[in-house]
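Note that one protein chain is taken out, while the other chains of the complex remain in position.
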Amino acid sequence: MAEAVVFYIIAAFTIGTACVTAFSGNIIRSAFSLLGTLVGVAAMFGMMGADFLAVIQVMIYVGGVMVLILFAVMLTHRIKDVNVSNRSLPAFPGAAVAVLVLGVLLYGIWYGLPGDTARVEAKMTPLIGKALVGSHVLPFLASGLVLLIALIGSVVIARREETFVCGPGEAKR
Amino acid sequence: MSAQAVLTVAAVLFSLGLYCVITRRNAVSILMGVELMLNAANINLVAFSNLSLGGQGPKVEGHMFVVFVVLLAAAEAAVALAIILSIFRRMGTVEADRMTSLKE
Amino acid sequence: MNEPLTVNYVWLIPFLPLCGAFVNGTVGWWLQKRFGRRPNGAIANAAVWGAFLISVQLFLTLRGLPPEQRALVNHLYSWIPVGQLDVALSFTVDPLSAVMILVVTGVGGLIHLYSIGYMAHDKSVWRYFAYLNLFTFAMLVLVLADNLLLMFVGWEGVGLCSYLLIGFWYQDVEKAKAGMKAFIVNRVGDFAFLAGMLLILWGAAGYWDDAGRYTMTGGTLSVDFRWLASATTYLQGKEVLGVSLITLACILFFIGATGKSAQLPLYVWLPDAMAGPTPVSALIHAATMVTAGVYMVARLNFLFALSPAALTVVSGVGAATALFAATIGFAQRDIKKVLAYSTVSQLGFMFIGVGVGAFTAGIFHLMTHAFFKACLFLCAGSVIHAMSGEQDALKMGGLAKKMPFTFWTFLVSTLAIAGIPGLAGFFSKDEILWKAFDTANPVVAWWPYLVWGMGATAALGTAFYMFRLVYLTFAGECRADEETKHHIHESPWTMTLPLVALASLAAVAGWLGPPGVFNLPNTFEHWLEPVFGGAARHITSRESGHGAEWGLMGLSVALAVAGILAARAVYAKNGAEAARRLSGRFPLIHQFVFNKYYVDEIYAALVVRPFMGLTRVLGWIDAHIVDGIVNLVGKVTAVFAMIDGWIDLYIVDGMVNLTAWIVIAVGRKAKTVQTGRLQDYLYVMAGGAVLMLVVSYMVERVFGGGR
Partner (left out) sequence: MVPSDFGKLMPELVLVVAAALIIVADVASARRRTGLYSSIAVAGLLLSAWLSVRLGPDRPQLLLGNMAALDAFSVFFMPVFAGASLLAVLFSLKSSELTKERHAEYLALVMVFTAGMMFVAAASSLVMLYLSMEMIGICAYALTAFNPGHPRSSEAGLKYAIFGAVASGIMLFGISIFYGLTGALDYPEIRRAIPSLATANGPQAALLVVAVVFITGGFAYKIAAVPFHAWCPDAYEGAPTPFAALMSVAPKAAGFAALTRFLYTVLSNAHSGGNFEPAFDVPWPAILGIVAVLTMTLGNLSAITQSNLKRMLAYSSIAHAGYMLMGVVALSREGASALCAYVVIYLIMNMGAFLAVLAVSEAAGGEEISHWRGMGERLPLVGVAMTVFLFSLTGLPPFAGFVGKFYLFAAVVSRGGFWYWVLAVAGILNSVVSLYYYARIVRAIYLEEPASNEPLTIHSSQRVLLYALAAATILLGIYWTPLSELVARAASFV
């Protein structure tokens, strides 16, 4: 029972922060709320017995992706500017689309699936370790390659050039 | 903690992400929406790993997939943010609807 | 049926012109720079005349065979094997294609010869001859093709070359536009051709059982014409949307033919195509390419013969075109335009022929028409050459004395086209009219009278406007200015020789197929008997008898003479004055006819603008989905306003303006989907995904799987 209470608190926290992320008019508030959501998701992973994933979630997502996003927010907006904008388009159609999808999903989830417990009892971490060098060795290596190429790509794009290049056809002018 | 409750959280996160993605103007905000969607999918993957549907017992595939998704999200965010930085340097904005030199 | 004999050198016929085109196309400019214009013309001529010699050789080979074995096949290799479909690259020579290759290489050769003289001053002769040879190649592929798909290659090829040649002098914007128009209009017909071809394939490839499941028949589909002929039994009785499959396919093929052969309603490109050099008009727009539609219908005779409904459509459209184009010919001043409309009209006659199941008569007229119309065009070219490029007949006159060869050959051809007994046009046209009268139509009983009546009226018109042209051009005083007058001269021998040859053919070729009542051997009909014999069984004669045939013949001769005399009465003396007077007396009618009944304008209003509108409407709908959801309320008001304006304008300006208005109104409001805003893209994507969800859910509910 206590587990359920804890879960509902975490769920409420996660959804609440996600709502702030989605609805807030201030981009910095959005970004910090997303931080909360990610931590909440990590907690949910933990509750479901996926300890390793919880750790990864905190380390890579919170420690990596979130920092990147915050960097981007800070760099692209002068921090002193209080009114950091996060304007949005008219909300109605977006809400309609999202609610429709949500409705279908909830209908399917609540009436179409068995109500098992979501908790994984087995020790998953050793299994993950084995899979990384066993059945999933190819994706493992490939994801390393993706990280490398993402590094090269982002460095190339973000670095300042001394010489500027012209667009197609503008060279001869 | 029933699986349905967990899946519901995921569904709500996904819908919020979808909403965020299609209503926000700021490129960074859109990326945040994408992160919400990815997290929703991750919760699904973990939760489904323990469902009895279509097989038995906990499966490691779902967990493995989450590992890769988190890695890819980081890589994707890195490239996207690099592009955002370079575009900000050049145009002084990251409002997606001000970038309309390519159209029609 | 006997297996056709194999001959392994048929491919040489199209190959020689292809080589000529290749040589002229690659090193031609160098040859012209180094040795002058002679080698270019020589190469092109050698290629075509070489093909002609092989054609004659094949013709003789065919003649040496017993009639039922007269088919030679040259199978090169398997071209498109798709599953059980196996389309071969193979050529076939049977009596029908033998006639065609002789006409194409023979008349084509004469026109190549003529071109040497005509193009003697052009700066890129090599390009001209390369195109001309390439065209000959494509036309030969078309007529020699053993299956529909290869025929389609030639079909598109001639269109392409026609486009290149019409636009040959592209410095002129109008000419460039004409080339474009020819291409696009033809493409509409090509669509129908392809759709018909796929329909036949679909029908032949499988069948439906009682449960509605489609089952493949298995076996190889080779789609060559012999296979198709044997597959017709199999296609009979199949229906698509309640229409017989054969009828639908035939009508699609015929729409293809109307595009290439300039019939109503797709004829608009041909008169504009006169922008090209005159020998090109002679070759492409009189003698060869435009007859491709007639040839195709004749080639598919076994299919058309099975569908009285399709034949009725063919003969009806043919008759209407013959009459319609003849009336336009009354009011044209440009010498080439008159001939162009005359061509449209004569093609109408050919379609009357094939449309009443008289395939032989249609092909016969195709051949004689190739002779006299090529001759007429070349004469016109000779005149234009002499007149320093002037094409307005009202500014000519009195050329008979200065250009005797041109005058006499033109006169002979004109008499032939008008239908004076003894000359070629008389025999072929009379045969068509007689068959139109005599063939029973199982769909509409009075159809023969209607078709004959329209045909005969068109023949009367033909005699009138052709002699109008003769009198305006060659009779009376010369109305050109002094400068031009000074230059008028007879053309060189390379130009007059083809004229004489073609005029002789126009004079005598008719005796190959004299009417039945003459009791002379009808060589032409016997020759084509092996090809059309099978189809003829499905055509029934009304047995009108010899008396009727003599009577109709006399009537048509009388009509021709009447037409000539009428033209003489009006235009013999001071023709230009008469022409002006006439147009002054009936200004409205003249305007109407002179502007070709405003068909081009109607097309612009009904087809082009709505199409461009459609692209915008689609964009608008897209933007509407995007933006419309965004500010739904505002849009509702706008829609009410639109409906309001719609009613207003509908009452005021009618349908055509409505179309234009929608375009404008839509254009004002419209932003295309591609707004450049990432947000809109994401909206489209998310909305689209949800739409797909909804649609698949609905399809699943409503159709239970929708497979």
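Chains here go by letter, A, B and C, matching the order in which they are written, and residues are numbered from 1 within each.
As a convention for this text, a contact is a pair of C-beta atoms (placed from the backbone, for glycine too) under 8 Å apart; a residue touches a chain by one contact, two chains touch by 3 or more.
Since the structure is predicted, the reported quantities are computational estimates derived from the model, not experimental observations.
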item: Which displayed chains the hidden chain touches across the whole complex; value: A, B, C
item: Absent-chain contact - pick from C:27, C:120, C:153 or C:497; value: C:153
item: Among B:1, B:16 or B:34, the residue in touch with the chain that has been omitted; value: B:34
item: Absent chain, residues of chain C that touch it; value: 77-85, 89, 149, 152-153, 156-157, 160, 164, 167, 170-171, 175-176, 179-180, 183-184, 187-188, 190-191, 194-195, 198-199, 201-202, 205-206, 214-216, 240, 612, 614-615, 618-619, 622, 672-674, 676, 678, 680-682, 684-689, 691-693, 695-697, 699-700, 703-707
item: Where the unshown chain meets chain A, residue by residue; value: 101, 104-105, 107-113, 133-139, 142-143, 145-146, 149-150, 152-154, 156-157, 161, 163-173
item: Contact set of chain B toward the excluded chain (per top definition); value: 7, 10, 14, 17-18, 21, 27, 30-31, 33-34, 37-38, 40-42, 44-45, 47-48, 51, 53-55, 59, 61-62, 64-65, 68-69, 72, 75-76, 79-80, 83-84, 86-87, 90-91, 96, 99, 101-104
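By definition in this document, only the chains that are shown with their structure count from here on.
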item: Pair exhibiting more inter-chain C-beta contacts, A-C or A-B; value: A-B
item: Distance from the mean Cα position of chain C to that of chain B, given in whole angstrom; value: 60
item: Geometric centre distance via CA averages, chain C-chain A, whole Å; value: 65
item: Gap in Å, rounded to a whole number, between the CA centres of chain B and chain A; value: 5
item: Residue list for chain C, restricted to those that touch at least two other chains; value: 679, 683, 686
item: Chain B: positions in contact with at least two other chains; value: 18, 22-25, 97
item: Chain A contact footprint on chain B (complex, rising order); value: 1-9, 11-20, 22-26, 28-29, 31-33, 35-36, 39, 42-43, 46-47, 49-53, 57-58, 60, 63-64, 66-68, 70-79, 81-86, 88-89, 94-95, 97
item: Residue numbers on chain C that touch chain B, as the complex places them; value: 672, 674-679, 682-683, 686
item: Residue numbers on chain A that touch chain C, as the complex places them; value: 89-90, 92-94, 96-97, 100-101, 104
